[in-house]
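Here the complex is missing one protein chain, while the rest keep their positions.
What follows is subunit A.
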Amino acid sequence: MKCLWLFVIVLCFTCEAANKPRRGRGSMWWGIAKAGEPNNLSPISPGVLYMDPAVHATLRRKQRRLARENPGVLAAVAKGASMAVAECQHQFKYRRWNCSTRNFLRGKNLFGKIVDRGCRETAFIYAITSAGVTHAVARACAEGSIESCTCDYSHIDRVPHRTRAAAAANVRVWKWGGCSDNIGFGFRFSREFVDTGERGKTLREKMNLHNNEAGRAHVQTEMRQECKCHGMSGSCTVKTCWMRLPSFRSVGDSLKDRFDGASRVMMPNTDLESPSQRNDAAPHRVPRRDRYRFQLRPHNPDHKSPGAKDLVYLESSPGFCEKNPRLGIPGTHGRACNDTSIGVDGCDLMCCGRGYRTQTMYVVERCNCTFHWCCEVKCKLCPTEKVVHTCL
């Protein structure tokens, strides 16, 4: 009997041990978003990054290697991560869960324990951070601040004959000039760096991988190659192509849309058993390419299976009304709300029916702004009265 109890307890512990830390494994690097704040990125030598050892400690070994191999990339990652946090907070400004971050040190996650649950919010966090890294690295690459991603001009001159033949055969293989590979670098790097901890074995890891990929896909599809013809009277003797990086705000907007329509998924039965068993028997790595090759099944069989750009989640979100230390939810106490709105930002919904307090405050705002050609905006400072409602 005693033995059995012990066995049960041990089993429980191993369950805990096997499940709990894995959640945060691939996501501890988010802490890097805060690395820029106390002036940790030294501006003097952009290639070398002096980093708070605590932040550095949150990186996995492979991530540290990547940062070492690509000087300058860490600054971009940090920028991408903080951009992602800012965007997340902007998108969720008026919702009960407002994407708040907390002290990430001491082994805690930047976004708190909410990421331990496979809910919608977690899906969004994974997608936006992965998109942020892709965006920032691609941008840094184009700006030339990452040394290892130089513009490879050589490939353009190597293929002109094939291009011509293909153009005649109505195939679009036009390569744009200049740094055509920035985006490619951004994607590859994001996959390597962001997806490090996600081996794609468990359902939760598959969810993370899917959402990371979705974030990247949003950057990719909004990143357009634009071309233009030049020639005598509108003909097309000379083609010039370039590319357009979307603003991160538009990436955030479209991800927010996907958040609202995210699909709940479960694992297809066929895949569930065999790989995990094999892995248990012989701990071998899933080949890198293969870990993205999986199809998640919608929880409701009537729904469509999620596409590459959809966000997926596994369990319903917890209530965000009350403080819940176990899930790291601060609750909506003290949040500002809008007394006239009937939406989520309205006081009724935001305060979960607890009621709200109304205060009148005097704030100094910029006003009477005038635009001076070119390009300066001059404003006056005027004190204005503001009515603020806060949840009880």
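Note that contacts are C-beta pairs under 8 Å (C-beta built on N, C-alpha and C of every residue); 3 or more make two chains touch, one makes a residue touch a chain; residues count from 1.
Methods note: contacts and distances are computed from a predicted model.
Matching "Exosome complex component RRP45", "Protein tipD", "Proteasome (prosome, macropain) assembly chaperone 3" or "Protein-serine O-palmitoleoyltransferase porcupine" against the UniProt entry of the left-out chain gives the name "Protein-serine O-palmitoleoyltransferase porcupine".
Although one chain is hidden here, its contacts on subunit A can still be listed: residues 139, 142-143, 153, 156, 160-161, 164-165, 167-168, 170, 176-180, 182, 226-245, 247-249.
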